[in-house]
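I have a structure here, written as structure tokens, and I will follow up with some questions on it.
One chain of protein is taken out of this complex; the other chains stay put.
The chains carry the letters A, B, C and D, assigned in the order they are written, with residues numbered from 1 in each.
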Amino acid sequence: MDLALLWTIQAAPLLAFLVIQLLPGGLKKAAPLVAVGGALAAALSSLRLLWLHLDGGSLPAVFAVNWLDVADAPLWAHTQIPHYSLSVGFLVDPLNLLMITLVTVIALFVHVFSAYYMADDASRARYFGFLSFFAFSMTGLVLSSNLLQTFLFWELVGLTSYLLIGFWYEKKSAGDAARKAFVLNRLGDLGFYLGTILLFILFGSLDFVDLRADVLRQAFAPAVLTTLGLLVFTGVMGKSAQFPFHAWLPDAMEGPTPVSALIHSATMVAAGVFLLARGWGLFSASVTTLQVILVIGSLTAFVGASLATVQRDIKKIMAYSTVSQLGFMVMAMGAGAPVAGMFHLSTHACFKSLLFLTAGAFIHHFHTNDIWEIARGGGKKDKLAMAVLTLGLLSLCAVPPFSGFFSKDMILEALKEHSLFFYGVGLFVSFLTNYYSFRMLFVLLFSKEAAGRAAAKPHAPAAHGHDAHAHVAHGASDAAHAETGLLKFCRALPLVSLALLSLYVGALGTPLFHNALLHWLGGAEIESHLDLSIVAVTMTLFAAGVALAWFQFRDPEAAEKRLESSANPVKLLLDRKFFVDDAYVFLVKGVGLRLAALLNWIDKKAFNGILVDRTSYAILGLGKLGSKLQSGQLQDYLSLAMAVGVLILFFVINSGGVHLAVGG
Amino acid sequence: MSQSLESYLFLSAALFSIGVYGLLARRNLVAILISLELILNSASINFLAFNKFCLADKAVGQVFAVFVIALAAAEVCIGLSLILLLYRKRGSINVDEAGELKG
Amino acid sequence: MSGFPILTSILLCPVVGLGLILLTPRRQETLIKWISLVAAAATVALTGWLCFHFNAADPSFQWVENVEWVKAYGINYSNAVDGLNVTMLLLTAIVIFCGILVSWSVTYRVKDFFANMLFLVSGVFGVFMTTNLFFFFLFYEVAVIPMYLLIVIWGSTNKQYAAMKLTLYLLFGSALMFAGFLFMYSLPEARTFDLLAIKQNVHFTLQQQNVLFLGLFLGFGVLAACFPFHVWSPDGHVAAPTAASMLHAGVLMKLGGFGILRVGVYLLPDGARTWAPLIAGLALCNIVYGAMVATQQRDLKYIIGFSSVSHMGIVLLGIATLSPTGFNGAVFQMFSHGVMTALFFACVGFIYDGCHTRMLDELGGLSKQAPKISAFFIIAGLCGLGLPGMGSFVAELLVTIAAVSRYPVIGAVSVVALLVTAYYVLTAVQKAFYGPVNHHHHDFKDIGALQFIPRAILVGVLIYLGLFPQVFIGLISASTRALLGGG
Amino acid sequence: MSLADLVFIGIAAVTILGALMAVSFKNVFYNALSLILCLFGVACLFIYLNSEFLAIMEVIIYIGAIAVAIIFAIMLSRPMARETEKLEAAKISRSFVIAAFLFAGLCLTLHRTVWHAASPEGDYSMRMIGKALLGWGILPFEAVSLVLLVAIIGALLLAAGKERSS
Partner (left out) sequence: MTAFLPETLLLTCGILFLCLALGRESASRAAWGLGLATAGSLLAACVWSLGAPPETLFFSTYRIDLFSQGFKTALAGALLVVVIFSREEASGTTGKRIEYFLFLITATLGMMMMTSAADLLTLYISLELSSYSLYLLASLKADRRGAEAGAKYLLFGAATSGLMLWGFSLLAGLSGTTSLALIAQQAPVLAAQPSFALAVVLVSFAFLFKLSGFPMHFWAPDVYECAPTPVTAFIATASKAAAVAILIRLFSWTGLTPALVWVVGILAFVSMTLGNCAALVQRDVKRLLAYSSIAQAGYLLVGLLAGSADGYASAFFYAIAYLLMNAAAFLVTMEVGRAARLDNPQVSHFDGLAERSPFLALILLLSLLSLAGIPPLAGFTGKWILFSAAMDKGHWFLVLWGVLNSVVSLFYYLTLVKHAYLEKPVDPSPIALPARLKLLGLLLFFALVGMGVFPDFLIRFTQQAAGGLR
């Protein structure tokens, strides 16, 4: 039964993908239906699986088969492992089950929302194909039983991310962003890849069930463990957009907004955090690794949050917010609290996908990403959207009793136990979070609606109008009017469902539900006990953040003007995104491509020039010389022949003498 | 002993070298032909010298020399007619003016 | 395993096809195409049969055929295959089959074209099945000359220069092989060109091994586009017509890797041990350097050409590890790279035919106009950048595992190429296939059903390899273990 | 040193002198005459080598036929007889160096060699030569007639050339 369910989860989206590819031209319209069907099957199966295993009795369960024999002899001189082989299979344990449920359910909602969002796009068959393929890869990643298989799907989700970011490939920015995302991810993955291989060579197994901290500590020196852990962690940094790899995530907002909701906030980017929990044995085996993880997480949380405070683009705000929240989760891991990290991952997945979908709803309607523009267009009139947005933001700001509160509280608690400094960082980031959340909310709420906006701005400004592409043919109001009942349902259902989830998922980690989620993940001993001191501090910070936002943005128009005119080092730093992008541009264009150009030059001049062209010229020159020797003058010929003859004569005399001497 | 084998050989070598010199230095084709005759004669001297000092059958060297002379005649025959042909075609019998074929 | 000479039959398929084509009147172009297709299909069927009935557990040579040819020089027409050969034969059959399908659109001197193709592929088949060094060399050179004609008559872009360069370079390599083979023969214990007999009877001294291996490695290395002898390959790829590029990059270059394993490592294991670090270093240059230079290219075919240089480096690196794992990876890479580049060239060739340009700046938006061909290209590109689920990933994985265990630094640095490869592949994809449609080629049409088939076959093979690598590894691992003398 | 030796030295000197003149005079006519002198010397040497027959042959064929033919040819082309050629210094020195080294090398080699030794006594008679020509020399003897035939026909063909083709 388990295996059948697992196969369903894994294969249903793939099947949907294949069916969509094979649909004949006329039936391409059915693509959304197929994709939603696949997602639904996967979601139902994973819920069923979760239900079956709620008692956690038979876990963990591994279903694996041999995939590839690698070696029959020790690969490394010091290892004694006689047989190396790689397997593929499903691993089912609480962590997986939680994650798979999360992924499939959110995927289902995003699929449904996409049906609304992409209704007018000519290429939606391709879109839904990719989306299904993403679902397939992501479920594969979550369910995989070993590190290499994870890497396999890890790359595949990277691919789908690439394809979906570049979905509107006619736009250069989309292509650029997609490439940037892929290459930056690749950069991180190199470490992951090497780490995996090194682990395999040294340890002989990549199965998660074998990666236990105590076993590893016995087998290897701490330095080795640190190296391995950090190498794999580079992969995490890439995928989960940790500083300094975070640069791709904001750009990835070039993709359609539901994609951002699904891939770039809720699931794929969280895969890094998931991997930290999944391979916890490896990471926790070395204290240094954890320390580095904590530092990177803190940096990321701070950078993300600070950059989120200056964005005008609603998706960028959310993207940086995602970066920051991912940093939070990684901090939790670094502080030695994987359960807290995973808890935050779960709640974050719900509220952030909700936020993105809301943003999508706005963008779809107003054809702009700029919050000021949305506000001028009358964003606050969309009551449903505003309501769920507020709800999501409150959750993001960890206001009780929204879900974010519980998880973030747990992280802060872990940080406080671990080190006061990082606790401080966490608190400061929380403050920033509150500030940028309410900045956005206030701008949306307090802006005055501009008259005739729809007519004045039929097309969004190029810099912001990422999603506007799909609607070139339609005026905004037409689109609104054209929404049928089914589409409205497709829009509302995910929003409301996710809002509800955002409200209640957090509660699963409270004593109210007997800490069900935490027990589920971490065993019976983990309790959430509200540390009132932390709550007090966070609430104070919340108030401060809101107050600051209120102070600055109660009049958004004025604030906009003020922001445009002001100039100071901090603003410059934030505008240039801490110069991370510039650093990358320098590395790629200034160093990498220059080096490549140099090599290309060498290839042309040295290898081609000297080895081929010069050599052939030399031979030709020799030929010309030889042909010049043939001067046409008989006596030149004879002289040469005779001269050679005389030379030979003397040679023969001398060697003959030698010969005689030897013979004698 | 001036009439030793070696003295004949040295004489022949001298003739040979002189012939080679003429062959390489003269421009006139007839002079070159003359130089060739010197070379052939030096070979004849060789044969007869060896005939006297080295060969048991005293006819061998002589026969060889006879043939050398006969073939020299044939060679001069062809050579002269070729030279004359060249002279007719080019109006010159200088060897360095017959340098059209080259490269 | 005597009885029906299946190996000779495989060789005879293209030869007979060639004969039939020569007898066919010049105007019967369709008939000529069908003859070649049938011949190619027959090789696919026969090699497929061979793979299924091959006893993978047995590391020794199978299907031995032996006919005395020139007794005085120990030259026998002897064929036999082990796992290594079988897979290469299969690769050749697949690529030629697809190549002929892809060439269906050839209209200029059809008869000559297909005759050359079949002649070339006969040589390649011969190399992959013979166990006699004389025939090895013979078949090897047989494969070179048709390539010259194919490039010079049906090629493009500086074709005369490229064709001459390619031919001379390859023959330069073969000159070294030639000397090496003759040297082996000249040893008193040998007096034969039979590979197996030499392996059995001759005990090379270490010095002999070192010198011979270096010579043979350089000879084969030229063909495998080993740095710094790679310069012929990008030019050759670019100039060749589509099907020739497919065969060339797909199969011919593999002769080099195959030769190093089959002759170099098999006969001269100690020599291989001596030079392995050097090979590893050169291979690293190949991998990284090829990829770096590829980023600078503006012509799609040049990009693929340099990517081939980079990918062949992986083969060489695998060989340099001198471990069964590395060999498996190398052979796997040869196979998957063969299929992959064939696919690459099949796509670029089609694009070039339609757009009359391959320059990235003059292309653009092809995905919009021709989604199918773009998809094929992108799939090939993804395979090239080592995406899991495709053949190349497994190959690179095996090679990297072996390389990291043997040369940790080189192995680790070689991985960098994955990044660079991703960069140039995606840049190419973005410039050629994404973005707005370029006015240069507004009337470009997507592939039809017939042209879809060969490319789909290649994609299928790539994915199958990526998903079920054990099938392939099972075929070769016994043989690769035997290469170094292991049981 | 006997008289024979002295005469020998004299003859050798004449021969060498003739040869030198044959290559060094700028006028080809003098060359031809010098050649005759040289050939005469050679014929005398043949007598010293016990080959009277060859000496006669030398005089009859070489001087009587070959040298005369050469002079004939020179006379046939009038200007040739008068013309004195300009010699290039480079060519001369080149040839001289080569010839000198050649001479040195030859002498050195000949000097170092131990020759097959046979008694100078023996039957040098014409009868023996005749026997040899019809014995082991029969094939060359026949062949040389063919050679001469070919040479004559060829010479005719080349010299006549024009007349026959037109």
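Criterion: contacts are C-beta pairs under 8 Å (C-beta built on N, C-alpha and C of every residue); 3 or more make two chains touch, one makes a residue touch a chain.
Nothing here was measured: the structure is a model prediction, and the numbers come from that model.
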Visible contact partners (per top-of-document touch definition) of the missing chain: A, B, C, D
Residue of A:Ala122, A:Leu420, A:Ala536 or A:Leu622 in touch with the missing chain, whole complex considered: A:Leu622
Residue of A:Phe63, A:Trp76 or A:Tyr637 in touch with the missing chain, whole complex considered: A:Tyr637
Touch criterion as defined above, residue of C:Phe178, C:Phe452 or C:Phe468 at the omitted chain: C:Phe178
Chain not shown: contacting residue from C:Val64, C:Val152 or C:Val437: C:Val152
For subunit B, the residues touching the chain missing from this view: 5, 16, 19, 23, 29, 32-33, 36, 39-40, 42-43, 46-47, 49-50, 53-56, 60-61, 63-64, 67-68, 71, 74-75, 78-79, 82-83, 85-86, 89-90, 95, 98-103
Where the missing chain touches subunit C, by residue: 68-73, 112, 134, 137-139, 141-142, 144-145, 148-149, 152-153, 160, 164, 167-168, 171-172, 174-176, 178-179, 182-183, 185-186
Positions on subunit A where the hidden chain makes contact: 616, 619-620, 622-627, 629-630, 632, 634, 637-638, 640-641, 644-645, 648-649, 651-653, 655-657, 659-660, 663
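As a convention for this text, only the chains that are shown with their structure count from here on.
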Where subunit A and subunit B are represented by their mean Cα positions, the distance between them in whole Å: 95
Length of the line joining the C-alpha centres of subunit C and subunit D, rounded to whole Å: 69
Junction residues of subunit D - those touching two or more other chains: 91, 94-95, 98, 102, 106
Residues of subunit A whose C-beta touches two or more other chains: 635, 639, 642
Subunit A - residues contacting subunit D, complex: 635, 639, 642-643, 645-646, 649-650, 652-653, 656-657
Residues of subunit D defined as touching subunit A within the complex: 91, 94-95, 98, 101-102, 105-106, 108-109, 112
Interfacial residue positions of subunit B with respect to subunit D in the complex: 1-3, 5-11, 13-28, 30-31, 33-35, 37-38, 41, 44-45, 48-63, 65-67, 69-78, 80-85, 87, 93-94
